[in-house]
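Apart from one protein chain that is not included, each protein chain of the complex appears where it belongs.
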Amino acid sequence: MFEEYNDYRKTIRDFALKEFTDGVAAKYDRDEEYPDDLRKKSLSLGIIDMQNPAKILIAIEELCRIDAGLGISVTTPYFGAEVLMLFGNDEQREFLNDVYSGKYILGLGVTEPSGGSDVAHIKTTATKKGDKYILNGSKMFITNGAIADYLVVLARTSNEEKPHHGLSTFLLNTKLNGFKANKLEGKLGVRATNTAELTFNNIELSKDDLIGEEGKGFYYIMTFFNISRIYVAAQALGIAEGAFDKILNYVKSNEIKDENTMFGIADISTRIEASKELTYNAASYLFKFEPRPQLTSMAKAYAGETAVYSSEKAMEILGVNSLNENVERIFRNAKIMEIWEGTSDVEKLIISRFILKGE
Amino acid sequence: MFEEYNDYRKTIRDFALKEFTDGVAAKYDRDEEYPDDLRKKSLSLGIIDMQNPAKILIAIEELCRIDAGLGISVTTPYFGAEVLMLFGNDEQREFLNDVYSGKYILGLGVTEPSGGSDVAHIKTTATKKGDKYILNGSKMFITNGAIADYLVVLARTSNEEKPHHGLSTFLLNTKLNGFKANKLEGKLGVRATNTAELTFNNIELSKDDLIGEEGKGFYYIMTFFNISRIYVAAQALGIAEGAFDKILNYVKSNEIKDENTMFGIADISTRIEASKELTYNAASYLFKFEPRPQLTSMAKAYAGETAVYSSEKAMEILGVNSLNENVERIFRNAKIMEIWEGTSDVEKLIISRFILKGE
Amino acid sequence: MSNLDEENNILIDTVREFCEKNIDEKKIEEEKIGKNMNSLLASQGFLGAKIGDKYGGSALDDTSYHIILEEISKYSPSIAMKIFMINSLYMPAVINTEYESILSDVSSGKVNVSVDFMNDKYSLDYNSNVSGIIKNILNPDSKNIVLFDKKTIIAESPFKINEKDFMGFKGLKFGDIELDNKYNVVDDKNRKEDIILNSYNDLSAIALGIISGAINKAMEYSKVRTTFGAYLKNYEPLAFKLSEMHSKENILRSILYNNLDKYYTFNFAMDSIVEIARFSVNIHGGYGYFKDFGVEKFYRDAVILKSIFYGNEQLRQLSNHVYSEKLNFI
Partner (left out) sequence: MSNLDEENNILIDTVREFCEKNIDEKKIEEEKIGKNMNSLLASQGFLGAKIGDKYGGSALDDTSYHIILEEISKYSPSIAMKIFMINSLYMPAVINTEYESILSDVSSGKVNVSVDFMNDKYSLDYNSNVSGIIKNILNPDSKNIVLFDKKTIIAESPFKINEKDFMGFKGLKFGDIELDNKYNVVDDKNRKEDIILNSYNDLSAIALGIISGAINKAMEYSKVRTTFGAYLKNYEPLAFKLSEMHSKENILRSILYNNLDKYYTFNFAMDSIVEIARFSVNIHGGYGYFKDFGVEKFYRDAVILKSIFYGNEQLRQLSNHVYSEKLNFI
């Protein structure tokens, strides 16, 4: 299913090699600045085609292979779009065109300061008042938080016995009164991406801002994560491959032949191959609408660990030569793969739950 | 490519569940005896179809999932057949029908006491004398060695500058004078399989016993290993799955729910899924005659390690309950997967060589 | 091992000499530990290593006991397990009870005793009768067996034994017992957990012996075996890994004899043992898979030791122990 896109893959790779030069990547990393110019350039080349998930996956992999900070930055302005696509009304889906065209940057506001991966217990509320909802609360670690024009936000609309029953999703215009974004600085890696803490202070939402039905938000978000996880797997796969590229380049150009390094190459390449097959296989089920969440979680957890493993091995094999920002940046970027959109621990619980249910 | 055989898979599984009962498996394990009756039964049901490598792979996986000692025993009487199939003359290929029908048991004699995985430096000689070859030397760890009717044997026919240039393959009738097989006992696992040390004392081979061309034996054997490795991967995959079955069964029937065990289940199932995809993917290239040896080696090395990992985890998770011969037998069987047909170390050198060559 | 004194070193030499002369583990595995071996072990004072001298034991201190367990495990994990069961499990259960006088026959090798590790369920009645099945027990051919029910009890022979073949600690008999026997209470509490907790260092000593025996086999082999034209020890990935394992062996020895917190020592032992034993088998290639080379037994016994004595329950204990400690920082 992915081999047919080999030409597309090459286009993406060429773009990344040309635009994500070491100097550019290092600069955005140092400055912790969102690369809006690169986003626009990628848009003008039509690199992301939201109609084709296989192409999105490939684009993410190939871009992150060159630089994950920039790669994620240019592929993330659509983050959360699937919620609107699957559950939004006509108008909201119409709105997505402006996201795809780059007019608007989108983001997803789910995680909260006290919550982490525990989505069901979020505390942000959207209290119904006439035909409005009043939004109050805060969100944490929100990608695009300080640059997004709109955010898909999860909030509590009612208190139910089962906490995840009372949640709903809204499309929030960040220009509204009461919205505040505080850009978070000092990230270990993927520093070109924008991350923010948000506060909602009596923001007035209209009922048209509700996405789908009230009370179904938890389900919408879980459905979304079952999709978006595959893209995180692709990010991780790209990072692992990028780290391995550095190793191969170093080994070849220094004519390193010792067997311990050869064993390292075998181990890393095997894990990368396994990550790739897990990711593509899970994606192929997902993209023909037969999702197997345990396969997606396996792909994400395994590829995430492989990204970290490969990048640490790059540091180890290159030794003192790794103290080069274009290598150590990869290892700093890799770490987030075990953290966002469900830590590896959460993935493991998902996997075991499905496995035990499944037989 | 493998899903179309799901019915066949079920047939095999049913056969194994019926015939490879715990009692039967334990008995052959204890007695270290080759299960010739089971071999005949499997033949009468036509379980192995040498014309269809995908079915062989599935049969090996499913049989080893129930018991590797018996599973390998009934699928190994054809061991070495591919050498004849690919490089033999018409008569030798004709002879294979008697192997497939079960009239003869075949085996492969490559490894030597001093050699291990170092095939190029074997010491057995086949010295030309008129139109005969006189075979002298010894072989070690030969599967089917003491029960085979015929063996594909690698021997040195000339001394060349590059040692692997002087090797040739022969089809040896084990009834010939000068052949001696000493069954090796005291194996850690797969004890139902037959393993022997062989000595060749002035055995007279005719030139018709030569397989293919003189001096090409090393190449034939390497080609063979590039095929047979995928079947070892399938053995290992089956063992890993079998160990995991024991874990799931234990966890479910004892209603174990603690998170540490859940993490274990996630880790094991992820590695098994990765082993499966690596194996099937490598096999699919191989079976359409586009072998990618590095993928095959990755599959074998990874699945072998996973077999050991899963079976050790079964011992750990079942704790004192694992002291049951039907569980600990799996862990004893698993170990051979990292050893035969190229230790994991050799696989790693193959992988890295291909990777460095490949780019 | 600078922390061991002259006397300790003499003991080490004595035990090694004994083992070299008397222990053929292959034979022990085939024929089980028999009468002769029992007498030999008794005459050396090994069987009753920790038993008091009024019962003919050696009343050794912990360090000496650990030296014996370590050194014997290098040759025969089975014998070490037998000594361990007597001194670390059985004796603590019976000491200060009416059963303690049996220790005389135990330390002299006249009778076997055993302890049920499994979480078997028994039925006790008012006529001091215990029934049920003991599964997978080492030393079923025992005079009596300590069982852990709500209380700590002792079941009296004769036992109806269903002997089974088993691949771990093969020098000991193994099997199931169909219980229909007399029993006596030796403690009103189930002392299993506390007895095993107290034996952590003893188990670490056995683990150290297994680790040491396996690595030494592997290192010796790596010096004499050639492949692809060079000694195995010249293949760096193998040499590095063996050297790292050898480092761990020495670390374990250091912390055991320096008496570091037993939870840490035991965790480290259990964390290393299987990987080390497994890799020692790997180093031997095909030979490692055969009993004759004397290395696969370490792998078997390593895995079995861990299966019996280390699981979630022990990790829970470690974790409780760690979280109840005053942290060394801030």
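Note that the chains are named A, B and C in the order they appear, and that numbering of residues resets to 1 at the start of each chain.
Basically, contacts are C-beta pairs under 8 Å (C-beta built on N, C-alpha and C of every residue); 3 or more make two chains touch, one makes a residue touch a chain.
Here the structure is a predicted model, which means the values were calculated and not measured.
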Omitted chain's touching partners, listed by label: A, B, C
Per the touch definition above, residue among C:Thr63, C:Asn267, C:Asn282 or C:Ser307 touching the missing chain: C:Asn267
Of A:Thr75, A:Gln92, A:Asn144 or A:Thr261, the residue in touch with the unshown chain: A:Thr261
Where the missing chain touches subunit A, by residue: 26, 30, 111, 114-118, 121, 140-141, 184-189, 258, 260-261, 308, 312, 315-325, 328-329, 331-332, 335-336, 338-340, 343-345, 348
Subunit C, residues in touch with the chain not shown (by the definition above): 1, 3, 74, 212-213, 216, 219-220, 223, 233, 236, 239-240, 242-244, 246-248, 250-251, 254-255, 258, 260-261, 263-265, 267-268, 271, 312, 315-316, 318-319, 321-323, 327-330
Interface with the unshown chain - residue positions in subunit B: 258-260, 262-263
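As a working rule, only the chains that are shown with their structure count from here on.
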Whole-Å separation of chain centres (CA-atom averages), subunit A against subunit C: 51
Separation of mean Cα positions, subunit B and subunit A [Å, integer]: 43
Shared interface positions of subunit B, touching two or more other chains: 345, 348
Junction residues of subunit C - those touching two or more other chains: 235, 237
